[in-house]
Structure formats: structure tokens, C-alpha cells
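Left out: one protein chain. Kept in place: all the others.
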Amino acid sequence: MLRFTVRRLINMVFVLWAVSVLTFLIFMVMPGGGDEQAALRIAGRNANEQQVQTVKREWGLDDPFYVQYADMMKKVFTGDLISYVNQVNVREEIVRGIPRTASLVIGAGIIWLFFGVVFGVLSAVYAGRFTDRALNVLALIGISLPVFWVGLVLLYYLTDRIALFPPGGYTELGEDPVDWAYHLILPWFALSILFIGFYSRVLRSNVLDISNEDYVRTARSKGLSERRVLIRHTLRNALIPIVTLFGLDFGAALGGGAILTESVFGLQGVGQYASDSIGRLDLPPIMGVVLFGAFFIVLLNAIVDILYAFLDPRIRLQ
Amino acid sequence: MATQPATESDFSLDAAAAVAEREGGKQLEGMGPWQLAWRRLKRNRVAMASLAVFFVLVGCCLAAPLYADHIAGRGPTATNATGTIQIDGKKTFVVTPDGTPIGPGLHKQYLLGADPLGRDVMVRLLYGGRNSLFVGFMAAIITAVLAVGLGLAAGYFRGWGDRVITNLFDILWSFPVLLFAIALGTALAIGGLQIGPVNLQGDSLWIPIVIIGVVYVPYFGRPIRGQVLSLREKEFVDAAVAQGMRAPRIMFGEILPNLSSTILVFGTLIIANNILLEAALSFLGAGIQPPEPSWGGLISDGVNQIYTAPHLSLVPGVAIVIAVLSLNVFGDGLRDALDPRAKVRLR
Partner (left out) sequence: MSTTEPAAPASRPTDETLLTVEDLEVAFATEDGLVEAVDGVSFELKAGEVLAIVGESGSGKSVTAMTLMGLTRSPNARFSGTAHYEGTELIGASEDELRRVRGAEIAMVFQDPMTSLNPVHKIGDQIIEQIQEHEAMPDQQARERTIELLERVGIPRARDRIDSYPFEFSGGMRQRVMIALALSCDPSILIADEPTTALDVTIQAQILQRVRDLREETGAAVILVTHDLGVVADIADRIAVMYAGRIIEEGTLDQIFYDPQHPYTWGLLGSITRVDRPRPERLPAIRGLPPSLADRPQGCHFRPRCPHEFAKCPEVPPLESRVEGAPGHRDRCWLSVEEKRERREVRPGEIGLPDKEEEAPAA
């Protein structure tokens, strides 16, 4: 187990490095057009000539690309990344937004995991019957809804037509926990609905597949109660892939769904920072957020893999 | 060689073969897997209806110019901020002086309302649909070609090539799809793409197509590679090699056909996901660039008027949901029909 963990962590470092190189390639090298174009991109659409020159200097755009890469990484690590459009330090902005984004994504994650599993198991246990069909329809609709649109629908109907919830905004957890949750209910729902649909389908499929496995049949032949067979045998196996899936999806929510949800509900988290910057085509903050997001996800995946090995002895002991 | 005990699914296939014999009255060997699948699919009325809905939607969007010319009387970019139209006999401002556009109603012009610039939402919806669906579909083709190509190469040749490709997949996979697409989208939106002979303008429709196409390659490529790995071990591949067939012929002639059902099912799913991704990208501004209309872009245009003119943001979303849902339902039906180990089949 220890050897596996160490190997996985080493792999993680390698992937992180590769991710940083890839980010560099995407923003600096790939679009082409040489240094002039690169400087223009970083300085932003409305930059004047002086700003462009500043960018060229500070980013070492006249230097060979590996020096550029080193410069970029140095900027990122020393927190020296600045948005030229509004002269704001990117790292500070990101740090400010983290608690908000975390509140949104972690809360939504708990909700979708819980409901996804419950609905999925219900669907599997009542397979073919009304409960299953109904849940399947709901799940299909759930995975077909664009996250940001759901947010807008909720905003319109539940904060304007009927003022049931506050129209966006965020209250600090420390200030007022109830209000904090009150503001997050709609965003949580909007973000998790897609995943609830997806998870209930995946879980239904897993549970049904495993129910047909030979060892579940053996468990039944031992005279165990259905509940015991379900929990100790079927679910114990069916939930293992969910661990990996959750890791991936949590990352996807963080790096994607959060951006959309935050901007619709005005939560001013890292996601909204990214979305605002995208609207302005302001590159440094986007770079910063992309690196931050990707790093976090690589770390998360490594943790998830280690957890998976813990749960499945076949991986662990080989 | 172990013989398998008969299982319920064996009965199902035998029964189908038996029925085929009865119906045909001839000595049929039984239906091939494709015919069986097609028959099952046709019987799934919900799935077929879904497919029909999708085609109708596509048809409507393709007919956008016809609609614009003959029914609405204006194109997607024709503004009309100060104009008036007749509704129920009364002359109404298309956009009221305080900026509120009219909503949906049963009038030929502005069937789904207007936007603050006086543009016809229905017309923009159809034109936007053309763009969004085109991007979604073409991107899916790029994903399929790349994923199948890379997956086949990695799975068949193994060795260091496989390792490189798998690592590439893993690295790309670490970027959550939207974030990756955003990164690419914003990087390319300003200056466009200039690699060698390829020179795309920043607002070309091909940029989101290429981005979305590339972003989903690991998602599609890994399962393909996995399947190729297991297909490779089957005897028919050994037989082909023994016959002296060369690698490309084996890959494309023997293995690829066996991947068809995976490709079909995944393909449908990818198109659905592409539509959602494109909508998200365009909503954020990193996808189809204005002034070209797109469903996501339309939603984003309407965000500021969400309380005064909700139809601007809500209506395009409905179109997205219809497109994606119909594809998903059909995809489900397709998967059920193609699954040779179909389990619970109720009458």
C-alpha cells in the first residue's frame, strides 16, 4: 500500500509538471503569431502600446521559449501574476474567492453524491417498475439541462416571480451560517442536478450488473437476507468505481460547473473571477485559474486513486 | 473447453432466431446481430420518436433562412429598436422606450419575442441553432476520428507508442473539460490559430469546433483503446495475422468493425455533450464569437434582462434541452438495442 501511494504521488508530480507545460503551450506558444501577438494577448484587448511593451519586458517574450516558461512559472509561484486590464494581482483574487467556491462545490458534491446513490440504488432495486422508469426519466432530463440555464430559470421563478430565495449573492459562513446556506440552496441545486441524474444512472447500471455477478448469486445461496446481500456484497462492489468517478466529477464541477453557477448567481468566487476574465479576454487571470484548477484536480485524482486502492484489495496487493 | 450453462439471455437470442425461422418459413440460420439490433431499435417507440424530434429540430434550424425570409421578414442581425408591429389590432412598440422588448406570442413576426435591439428571437434561435448544431456535430466527428485513430494505434501496437498516447490522454484528462475548452477558447479567440498552413481567424466557427473536438478525445479514446486491447487478443486477429494481413488492414478491416457499436453509442453521447459544452462556452464568451448567434450566446445576451424579459434567456435553453434530451433518449435506446447481453426484456 505504501509503495503504491508513493508511486502514485510521484506520478502526480509528473502530471502536474506536464499540466504546467501544457498551459504554457496553450497560452503562449500555440496560437502562434510570434512575440507581438503573445504580448497583445496577455496585455488584453484594450491595451495601449506602452502596456504591450511592458508585457514584453516582464514576460521575457523576446527570450527563447524555455526561458519564457521559467518566467511564467516563477510568476505563478511567487504570486506575481498581474492582470493588465485592471491592474489586480491574480493570486490575491483567487485566494479571496476560494472559500466561496469551496462552499458551493463541496456542498453540491455532498448533495449529488447522496441523492445520486440513493436514486440509483432505488432504481436498481425496483428495476423495470414504475419507480425505476420515473427516476430514469428524471435522470435523463437532469443530464440534458445546461447548468447555467437551470440557474437562470431558478432565479427567475424562485426569486422574482415568487420571492422564495435571495437573488444571488453570498454571505460568509462565519457571519451567519443560516443565511450562508439560504443563499447557497439554489446554486447547490443548479450545480448538482446534472450530476444527480448522471450518478443515479451509473449507479443503477453498476448495481444491476453486479447483481448478476456470480458472487452475488453465491451470497444469496448462503441464505443471507436481501438487505445484507445488497449492502455487503452488491453495494460494496458497485460503489468502488463511484469513488473514482466522484473524484473526476468533483474536479469537473470545480473547473467547470462552478464557473457557470457562480457567474449566474453572483457568488464572486474563483469561478466568477474566471468567467468575468473570459468575458474581457483577460489572459493572466485565466491562466492563473486554469493552473489553480488543474493542479487541484490532479491532486484530487491522486487522492482518489489511493482511496480506490484502499477499497479494492486486487489493486492494492499486486 | 468449458461449455456455458444456458442463461436467460441465451434463450432470448435463440427465441429470436426461432421466430425468424417461423416468420420466414425458410431455413434461416437466425438473424445477424445488426438486424437483431435494428429490429429491437425499431420497436422502441420512445427512442424512435426521440430521434424524430431531433431531426425535426435540425430541420427547422436548417430552414432558418426560409423562415427569416418568408415568415419573420428579417434576418438574425436586423435590428429594429424603434419599430412597431400590430398585436391584436393594437400598434405596439417592438421595444418599449424604457428598453423592454415584447415577449413571445402568436404573431408571425417576433414569434418568440424580440431582444432589446429589436431583433427577432425566433430567427436568431434558428440561426443560432444552425451554428450550435453544426459545431456540435463537426466537433463530434473530429473527436471520433482522433479518438478512434489514437485508440486503435495505442491498443493495437502497444509498446512505447501506447505509453505516450495513454500519458497524453491522462494529462489531457486532468484538465476538466470546460476549463480546458475555456483555456483554448480564450487563447485562440483574440488572435486566431496559426499553425503551419492552418490559419484561422479568431472568430471562425472552426475554432470552437476544433477545441470541443479535441477536448473530448480522452473521454472517447480511452474506452476505444480498452476495447481494442481486448479485441486484439481474440482468435480472429491471430487468424488474420496468420493469413499475412498487414497491420493497417487488420486494424481497419477486422478490429474497427467490431468497434462500431461502441462508436455509435458514444458518438450520440458526444454530440449531446458537445451541444452542452458549446452552449457553456458561448455563454461565457469563449465559444462561438458574436455577432454569430449561438444558443449559449443568446442566453448570455439575455442575462441582464432576466427579470424584465425572461424569454430572452429561457427560450434558447429550452431549445438546448430538447436537442440534448432527444439525443440522450435515443442514445439510451440505441445502447439497449445494440447490447448483445440484453438482460431484462419485458413484454
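Order as written gives the chain letters A and B; numbering starts at 1 within each chain.
The rule we apply is simple: contacts are C-beta pairs under 8 Å (C-beta built on N, C-alpha and C of every residue); 3 or more make two chains touch, one makes a residue touch a chain.
Every value quoted in this text rests on a predicted model; they were computed, and no experiment measured them.
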Which of these, A:Pro64, A:Gly174 or A:Pro313, touches the one chain of the complex that we don't see?
A:Pro313
Quick one: which of A:Val52, A:Ala219 or A:Leu267 touches the chain that's been left out?
A:Ala219
Those residues of chain A which, in the complete complex, touch the missing chain:
128, 213-215, 217-226, 232-233, 236-237, 240, 311-314, 317
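Heads up, the rule we're going with is that only the chains that are shown with their structure count from here on.
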Interchain centroid distance [CA atoms averaged], chain A/chain B, Å
22
Complex contact set, residues of chain B against chain A:
167, 170-172, 174-179, 182-195, 272, 276, 279-280, 283-286, 296, 299, 303, 306-307, 310, 313-314, 316-317, 320-321, 324-325, 328-329, 332, 343-344, 346
Chain A residues touching chain B in their complex are 15, 18-19, 22-23, 26-27, 30-33, 37, 40-41, 45, 127-128, 140-141, 143-149, 152-153, 155-156, 160, 208, 212, 251-252, 254-257, 259-260, 263-264, 274-275, 278-279, 281, 283, 286-287, 289-290, 293-294, 297-298, 301
